[in-house]
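Below is one structure, written out as structure tokens; the observations come after it.
A protein chain is absent from this complex, but the other protein chains hold their places.
Let's look at chain A:
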Amino acid sequence: MSRTTTRTPRHTSSGYAVGRVRPLVALAWLAPALALIFGVVLFPAVMLFQASRGEYSITGLRKGDAGWANYTKVLEHPDLGTVLTNTVIWVVSVVALTIVISLGLAQFLVKNFPGRRFVRWAIIVPWAASLVITAQLFVLLYDFNYGLINHALKSVGLIETSIDFLGNDSWTMASMVLVGVFVSLPFTIFVFIAGINAIPDDVHEAAVVDGASPWQRWRQVTLPLLRPALLVATVLNVIYVFNSFPIVYTLNDRNPGYLHDTTITFMYKLAFKSQEKDVGMSAAAGVINVLLILLVVAVYLRIVNWREETR
């Protein structure tokens, strides 16, 4: 079934329709979805905006209107520069590494070998495990004193003394990125397996007949045909990684301040964990977060000419 779908991806909007329906009939079928979207996604977004314009006490009571003061406070926050830089490094490195590694691994996993199913099952595990569990697990694996990673590196002679993966400022981001990539790989690999399987065999056979080398075949046949899968994998990963909370929050738990925070954990700490305990300011940071992700995705879709792909 998936093959039929992907072989004919360019439906015109009426080509697959059974017919027209009256707007009221359509509305009845869409009403529950609209209720959920408006009630629990868009309404909280409005509430978030309202909160961002209010002045709150440290216990969360609204004291009055703040105008745009919360936004000024966020934009003038001394750590904002660090947090934004961290966010860019976090999103770009996790997504880029995930995409590149997944392309290679997916190419391997479509090959036919005994036990392939078991390997695919094993790869699912980091996806199925909750991010909190995996993050908590890595806190122990990375530990300075009793972490197995330090122990293993020392016993094979790669390092002399333990590395403080989560406490040493020059290691923290790299340690977080490693976990970020690890948990993003399964989903991305499966998107690419699906994409590669959807490429018709005859295209490859034609390239072989034409005498193309394996690298040329991959570069000039597989990669261009994987464009829709690449697009989906990139967009969804950017959204997931940008919004990712448990990894940055858990791995960075013991470090004071905002030195390794991304905009999402920065926003959360503003309301619930900092000296500020400022709901209004946190809400303003939340609004900025939503606008940032919308902007990034819109720009990306613009660059890759999204309309052409999904017409």
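We adopt the following convention: a residue touches a chain if its C-beta (ideal position, glycine included) is under 8 Å from a C-beta of that chain, and two chains touch if they have at least 3 such contacts; residues count from 1.
To be clear about the criterion, contacts and distances are computed from a predicted model.
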- Note on the structure: UniProt lists the protein of the undisplayed chain, choosing from "ABC transmembrane type-1 domain-containing protein", "ABC transporter ATP-binding protein", "Ferredoxin" or "Response regulator", as "ABC transmembrane type-1 domain-containing protein"
- Message: For a quick check of understanding: of A:A66, A:V191 or A:L251, which residue touches the chain that isn't displayed?
- Response: A:V191
- Task: Could you tell which one of A:I58, A:A96 or A:V132 touches the chain left off the display?
- Result: A:V132
- Message: Need a quick check: the contact residues on chain A for the chain that isn't drawn.
- Response: 1-6, 9, 11, 13-14, 16-23, 25-27, 29-30, 32-34, 36-37, 39-41, 43-51, 105, 108-134, 136-138, 140-141, 145-148, 151, 182, 185-186, 190-191, 193-195, 197-198, 201, 204, 228-229, 232, 239, 243, 245-246, 264, 267-268, 271-272, 279, 282-283, 286, 289-290, 293-294, 297, 310
